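Below you'll find the structure, written out as structure tokens, and then a few comments.
Excerpt of the complex: some chains, original placement.
In order of appearance the chains are A and B, and numbering begins at 1 in each one.
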Amino acid sequence: MSRKISMKQAINEALDLEMRRDPTVIVMGEDIVGGTGAHGEADAWGGVLGVTKGLHAKHGDRLMDTPLSESAYIGAAIGAAACGLRPVAELMFMDFMGVCFDQIFNQAAKFRYMFGGKAETPVVIRGMVGAGFRAAAQHSQMLTPLFTHIPGLKVVCPSNAYDAKGLLIQAIRDNDPVIFCEHKNLYGMECEVPAESYAIPFGEANVLRDGDDVTIVSYGLTVHRAMAAADALARERVEAEVIDLRTLSPIDWDSIVESVERTGRLVVVDEAHPRCNLATDIAAYVGQHAFGALKAGVQMVTAPHTPVPFAPSLEDLYVPSAEAIAAAALRTLAPTGTTPRSIAA
Amino acid sequence: MTENPFPLSKDDLLRAYRTMRTIREFEERLHVDFAKGDIPGFVHLYAGEEACATGIMMHLNDNDRIASTHRGHGHCIAKGVDVHAMMAEIYGRSTGACRGKGGSMHIADLSKGMMGANGILGAGAPLICGAALAAKVRGDRGVGITFVGDGASNQGTFLESLNLAAVWNLPVVFVVENNGYAESTAMEWAVSCDSYVDRATGFGMPGVTVDGTDFFAVHEAAGEIIRRAREGGGPALLECNMVRFYGHFEGDAQTYRAKGEVEALRASRDCLVMLGERVIEAGVIARAELQAIDGEVAALIEDAVRAAKAAPLPAAGDLLTDVYVAY
């Protein structure tokens, strides 16, 4: 059965299904139940934006509120994973990684290797990323490149409800630590999602749109900007192929290279800051491994190298726009610089 | 009028009342305007908690520094940050305290010793240790005050700072603003100690608990430990038991609170009403004098909102300024 649900509901459903299937799955986080110790409604919040709402009624104590101590409870999730549970820990905003990063990158990520293959850490750390919510500099970052850089971590960032459900189910079943990045400005977006359980394998990008003129690669919210750019380009008779990475580590190099070998042109779009990010990562990989196929320099479209500003008037300029993506695509087609006025950034 | 039985002059009492009223009016207005959809982002209101910020900040000068929290408007106003600049900031205008780049959660004014509201729980504690260290190195008798909620008092950054301040004997006061909740979670459950005095003892510093809705109690306790810190006596912890009148943030339906809880608290523990009644009953200040302040404050806030709405938005070019290098 398929129906339209939001990404928020899809995540809720994935958690529900996996908790039903596997008694070792537990879920923890700040206010993910809500009202613990208080005297009003139980399960009052279900997370700060309601993502886990209703799960406590179904699964009871397997959903646990935590004190405001990310190092302690994210570390506890990791320790429990090393001892046989499959915890899903919510880091409300991924921006809070700074107070618990050691547990993620020096502990969870390294156990398997550092212990000679004798440990597994099936933990999922899920949280919000991304700008556009008027949440300012400390609640709006992508930070996906920081996690992607670290060996031993898997990094996921879905662009829609269907993928969110399948990727989260996969993440919970995975035997390595997974950083699951949910773009807060996609929470309300709906799409067709089957009611039953399904897993989307990691490392398989999704080609959302076929095209032979230029390849546009992105993930998360900017996938939708890339699609809008492709529409605009189509009106100029430029057919763009749009690839949604879905997972950043592992990453589906094959799909990217295969596409670029056909189109000869590549635009990489990343909402993260420009230095050492996914855009550079992909551009460099293609530049090394498919140089012969490239007819133009790979164009990167990213957020600027600044913190995220609060003022809506500035924040709206911060996230890569469809116009900027289309303009970059046209630059790959007209390296001398003349682009149709209508969609130039 | 009769003799003043309070340890503050009439002028100081009027100043305290004005500060608390300004905070209250500021927050009540934001509550209304947020509901109308005028204000973007996350907004955490300090309404109900005014006595704490005010009672403490009256002991400070611009040379003393504070590090605030996500619920920072009250601290800002009590520390002397300009109300117009604050309002403009919350509206994301170029005339804002941070030129629109910070918003409610990041208002700062270093010239007033206000080192910033903070979106990260507990993050102010290490920073204020640094401010106090700077004061100590300079020998300027400055003190540092950091505020932390009951929830954030479980953050490692805060706990480490208690130890650091004690070991370095820094002039710091750690103020725990215990309003009983961290978002929807009860302090009773989330904080493992019986009393914050115990937690302070565990870090080798004195701890004091006061009714944070009682302006006089806060003022007195704060005065003592701030004086002690200023004179080189080292850090201390002050727990203020407070009352949150609104939700965790604007938009919070607060179903986790018992029915009637907020109404009861508003009726019995409104720090602003309590201060007003105390000074009127004592015959030190006339009701009309307070009402005059109320009127002036209302006009001030009205003007701040009007000015904020009329102020220009940051220009596109501002996106790339104020960072050492933009690509």
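By our rule, contacts are C-beta pairs under 8 Å (C-beta built on N, C-alpha and C of every residue); 3 or more make two chains touch, one makes a residue touch a chain.
Computed from a predicted model, the values in this text were never measured in an experiment.
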Total copies per chain kind in the whole complex, with one of each drawn here: A x2, B x2
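By our rule, only the chains that are shown with their structure count from here on.
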Chain A and chain B, separation of their C-alpha mean positions in angstrom: 36
Complex contact set, residues of chain B against chain A: 40-42, 89, 92-94, 96, 98, 100-103, 105-106, 118-122, 151-152, 154-157, 181-191, 254-259, 261, 313-314, 316, 318-320, 322-323, 325-327
Complex contacts: residues of chain A adjacent to chain B: 30-31, 34-41, 44-45, 48, 65, 67-69, 71-72, 95-96, 98-99, 133-139, 274-275, 304-307, 309-314, 317-318
